[in-house]
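Removed: one protein chain of the complex. Kept in place: all other protein chains.
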Amino acid sequence: MNIAMLGSGFIGRFYADSLQGYRSRDKIVSIYSRREESAKKFAADYKVAFSTTNMEEAINRPEVEVVCISLPNNLHEEAVMLCCKHKKAVITTKPLGRNAAEAKRMLEAVEKAGIFNGYLEDLVYTPKFLKAHESVKNGALGRILWAKSRETHPGPHSDWFWDIEQAGGGCILDLGCHCVEITRTYIGKDIKPVEVMCWADTQVKPIDAEDHAIGLVKYENGAIGQFEVSWTFRGGLDLRDEVMGTEGTIWVNSFLRTGFEMFTTGKGADYVAEKAESNSGWLFPVGDELNELGYNHMFADMFNAMEQGVNPKETFYDGYVVNAILDAAYKSAKTKQWEPVQLDIWRGRTGVTKDSHLQEYDAENYLVKEEVTHYGAKKVILKSKMTGKISEKTLS
Amino acid sequence: MNIAMLGSGFIGRFYADSLQGYRSRDKIVSIYSRREESAKKFAADYKVAFSTTNMEEAINRPEVEVVCISLPNNLHEEAVMLCCKHKKAVITTKPLGRNAAEAKRMLEAVEKAGIFNGYLEDLVYTPKFLKAHESVKNGALGRILWAKSRETHPGPHSDWFWDIEQAGGGCILDLGCHCVEITRTYIGKDIKPVEVMCWADTQVKPIDAEDHAIGLVKYENGAIGQFEVSWTFRGGLDLRDEVMGTEGTIWVNSFLRTGFEMFTTGKGADYVAEKAESNSGWLFPVGDELNELGYNHMFADMFNAMEQGVNPKETFYDGYVVNAILDAAYKSAKTKQWEPVQLDIWRGRTGVTKDSHLQEYDAENYLVKEEVTHYGAKKVILKSKMTGKISEKTLS
Amino acid sequence: MNIAMLGSGFIGRFYADSLQGYRSRDKIVSIYSRREESAKKFAADYKVAFSTTNMEEAINRPEVEVVCISLPNNLHEEAVMLCCKHKKAVITTKPLGRNAAEAKRMLEAVEKAGIFNGYLEDLVYTPKFLKAHESVKNGALGRILWAKSRETHPGPHSDWFWDIEQAGGGCILDLGCHCVEITRTYIGKDIKPVEVMCWADTQVKPIDAEDHAIGLVKYENGAIGQFEVSWTFRGGLDLRDEVMGTEGTIWVNSFLRTGFEMFTTGKGADYVAEKAESNSGWLFPVGDELNELGYNHMFADMFNAMEQGVNPKETFYDGYVVNAILDAAYKSAKTKQWEPVQLDIWRGRTGVTKDSHLQEYDAENYLVKEEVTHYGAKKVILKSKMTGKISEKTLS
Partner (left out) sequence: MNIAMLGSGFIGRFYADSLQGYRSRDKIVSIYSRREESAKKFAADYKVAFSTTNMEEAINRPEVEVVCISLPNNLHEEAVMLCCKHKKAVITTKPLGRNAAEAKRMLEAVEKAGIFNGYLEDLVYTPKFLKAHESVKNGALGRILWAKSRETHPGPHSDWFWDIEQAGGGCILDLGCHCVEITRTYIGKDIKPVEVMCWADTQVKPIDAEDHAIGLVKYENGAIGQFEVSWTFRGGLDLRDEVMGTEGTIWVNSFLRTGFEMFTTGKGADYVAEKAESNSGWLFPVGDELNELGYNHMFADMFNAMEQGVNPKETFYDGYVVNAILDAAYKSAKTKQWEPVQLDIWRGRTGVTKDSHLQEYDAENYLVKEEVTHYGAKKVILKSKMTGKISEKTLS
């Protein structure tokens, strides 16, 4: 696959490492950066034949088969529209837009242009997520009740993230987009997100956007998605998911506690991990960041899908749904109300109702709980269907 | 210390094990249970001289120095009033009341009667909490931004918990009371809780009360307390706290991951831990539950305080504050609004304002972030005081 | 219990904290230290009525009921002999002697004098060990095959440890005594240790004794005890046990990973834990060191035993067996051979043979392995009793 890369910053480089490292037949053939120096440096580092500070020029080259957007949020729409104009397949970093209106325009444009579009939500492509999600789909956890995703760290690397105009928001937009898509996938991407409650504050950083937020997303089937995001966390990059179902639980730690622990007095230690705060003491590196953060499986899915002429797992439509949920979160943080998710475009199921919580025990009773006591007896707690009265019964 | 125990159920037995096991000079001298058979069994098991089904009789005996209430929530008030009548020191299991109105009446009654009163919130007495809280007080975490406590398990053992009339509520009242006092203590017990947002639902159990809830408590200084509680969790008793401060982080796991891991095919295994769901496979026992759950240090504090004529760390006043917060949570779950915490009685600070998030860098700029890059350079991200513009600067 | 404390150093203070803190009726009434200044400081800190630099004087006071020896290894024998002379109950820190000859003389002396004697091996009294050992005794792990204990840290605090004359050895004696008694208890204290293989070296420290060693202890029933000890470990105090049985596994982490994790930039942090190497970065404190290291349960067992006129769980006899095993380890490290454990005194079982490893499958075959394959079939691997031939058989 011949790729035009737009953007040469932190995430562009992460992408390039994965793109050129994993499948052995993908190649960045064109690089655009706003600053000529950066474009040239990137071209040199990754052996890219063509570099430019003119975005359209980077896209509109005959050898380019797909455009990878790794630009600040406020430039996504412009880049996408150029891809539409030149009918180039496009894959875009997260979040898709700064808000649902932007995202919707991009979604409608790529679909009208009929071009392949992929949404680069890497965290639903991590090996752990893929395995966990498979277990969830297989029913190992029963009915999903709650899914939480937490991403917190000491703040992003590039300056534009801290500028609300370019970024469109703070940690909700930057990190919440991951958490929302992770939890939405656990709950079921065909289940409609209904309303959102969110607390957000600027507790530590001298910025206009929020640096800490917690949100709840209610789904039509009664399941709850939760996100915890912050740019004020101390200790590294905390990336954890938790899922509760009627039959089980999943806990995933994707970064800080993965079975790799190192103590060093600091002599000789160098780069440890993304957003690590120290090079001495107890450190918790990740074996292979590109793989553990999902980049490899994400690009493989994107390119395999392109080659097979099908949609990848994550498209602009998913990016749009995520933006719509985050819009509701931002609104809720201001109104202090649960805010409805505005979804002009919805392609999943509708009218799904909550499953009954009334578990049959016998003709007269529902089962509240069954347990084995200390002394080995089986005990049930029942609720009378007729009277609603709770009673306890010890079985032999 | 000579103790009258009211209640012979699950928690009464846990208390008794600790009371008679830890300090070697405390003794239960009188036991009341609603059912004669239970009273007698308890008396036999713990070698208690006097047993009765008459509550007042259990309290009003000359040798009784302190009354320990381990009764269903709806009986706390009656029991407390009898202690007031007979001027007996009283310690009560959590929550203090089914609501703040009950709690307030109990608080006012014990203070009017001038009797020693203790609130048995064991989870702020666990060895880990005590050590963590000491670090927080010493400033190891800087300014506290957020404190979360999570308690979830597959549901309580006794039938009365599941009856909303006796219990007064579901998992918010049963488990949230722990979480609220834990997080409140981390944030500072003198900081006023201002308002609460809560989601609650009955997702699994055939009951009238909630079996799953998540809540946020905003404090006057801008800090956020969070509780996650459920009676539908699968996998055992999940008891975790997390605290974020400007200078650090604390993660405490009090039950399921404490450095003790056992795999067994199931031959020969017996009681493993409170609310464990299985006796085979990978199990995670706790070394000494009474100690790890805080009972020992809690009773030591209570009795030492009594002997020294001072207040214990946790009094009815704390129980009342917790109930007031939970009342707001219940209200919020219904109104879907942030609900103010109604505190007719408040003995902490008032008018505390949020600390500034503007960190000085130099005369012209605030400091947004400082980091060391991959290539070893020190980079700062600044915000102009004048223009608000964000810029990046790489230092040598 | 009125206690005479001999020794005012690191371990003496740890003991004193536990002795006067746990049971509320034990009191140090007399303190001996070699240096007057230390004796006085200790007396002041712990409110001890009598302090002296004359060991016999500290022991031979009418109010003293029990003598607690917390002295360097080379002074244990002298102290024990004085206790015998004055018929005072005696409890001694680990190891009992510098070698089995010393230990044997002490054992024979206390038994001849008829005095209560306790061996202060705290690590078989930790809450986790007590619970784990109970599971082992209940059969949760089946037949015990192997038990390992590891204690490594960056080296002891006091100077005398580093002097081979006073200490009698290096980390084998200092730390191996713990590991040997832990693993011996898991395997069964009535099972005879037969022979020892040990590697030891001085890899890092400029001392005469070993600073790193690994040893294997073979027991009469074929079980293997393993110790890993070092004074050169970086990262804190590593204290882990592992046990393998035919039906299960136990992993215990007693210090560095106990469910308490703290990150701090270092502002405000102070004493974190015994032998922690840093006050910033990721730290792993222990909730309550005295309890987690077993001191509380150890002294409770000692004093309860004294009061009931029975032997405590650990006596001088156990200390002697441990010394005999360590003697064999030292010898093996020199001869590079498996060395027999010389036990002139042995009170356990003898002639125990290894359990058969031939598990019956049917009349013709032994069962090698049984498993469920990927595709859900049950597969057995068998060995013919007649021919010894291995075969595979898939069951429905």
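Each chain gets a letter, A, B and C, in the order it is written, and its residues are counted from 1.
The rule is simple: a contact is a pair of C-beta atoms (placed from the backbone, for glycine too) under 8 Å apart; a residue touches a chain by one contact, two chains touch by 3 or more.
For clarity, every value in this text was computed on a predicted model and none was experimentally measured.
A.B. asks: Using the contact definition given at the top, list the shown chains touched by the missing chain.
C.D. replies: A, B, C
A.B. asks: Taking the full complex into account, find the residue in C:95, C:193, C:235 or C:294 that is in contact with the omitted chain.
C.D. replies: Of these options, the touching residue for the absent chain is C:235.
A.B. asks: So which of C:43, C:132, C:216 or C:239 would be touching the chain we can't see?
C.D. replies: That would be C:216, which touches the missing chain.
A.B. asks: Which of C:139, C:154 or C:348 sits in contact with the chain that's absent?
C.D. replies: Final answer for the missing-chain contact: C:154.
A.B. asks: From the list C:57, C:111 or C:163, pick the residue that touches the absent chain.
C.D. replies: C:163
A.B. asks: Out of C:101, C:130 or C:145, which touches the unshown chain?
C.D. replies: The missing chain is touched by C:145.
A.B. asks: What chain A residues would touch the chain not displayed?
C.D. replies: Chain A touches the missing chain through residues 23-25, 126-132, 135, 138-142, 247-254, 257-265, 267-270, 285-288, 291-292.
A.B. asks: Since one chain has been left out of the picture, which residues of chain B touch it in the full complex?
C.D. replies: 234-236, 263-265, 277-278, 280-284
A.B. asks: Spell out, residue by residue, where the missing chain touches chain C.
C.D. replies: On the side of chain C, residues 141, 145-146, 152, 154-155, 157-160, 162-163, 197, 199, 201-208, 211-212, 214, 216, 218, 222, 224, 226, 230, 232-235, 244-249, 271, 336-338, 354, 357-359, 366-369, 371, 373-374, 381, 383, 388-392 touch the unshown chain.
The rule we apply is simple: only the chains that are shown with their structure count from here on.
A.B. asks: In terms of Cα-based centroids, which chain occupies the most central position?
C.D. replies: Centroid comparison flags B as closest.
A.B. asks: Would you mind pulling out the distance in Å between where the CA atoms of chain A average out and where those of chain C do?
C.D. replies: That pair's centroid distance is 49 Å.
A.B. asks: From the C-alpha centre of chain A to that of chain B, how far is it in Å?
C.D. replies: It comes to 33 Å between the two C-alpha centres.
A.B. asks: With chain centres taken as the means of their Cα atoms, state the distance from chain B to chain C in Å.
C.D. replies: 36
A.B. asks: Name the residues of chain C that each touch 2 or more other chains.
C.D. replies: 263-265
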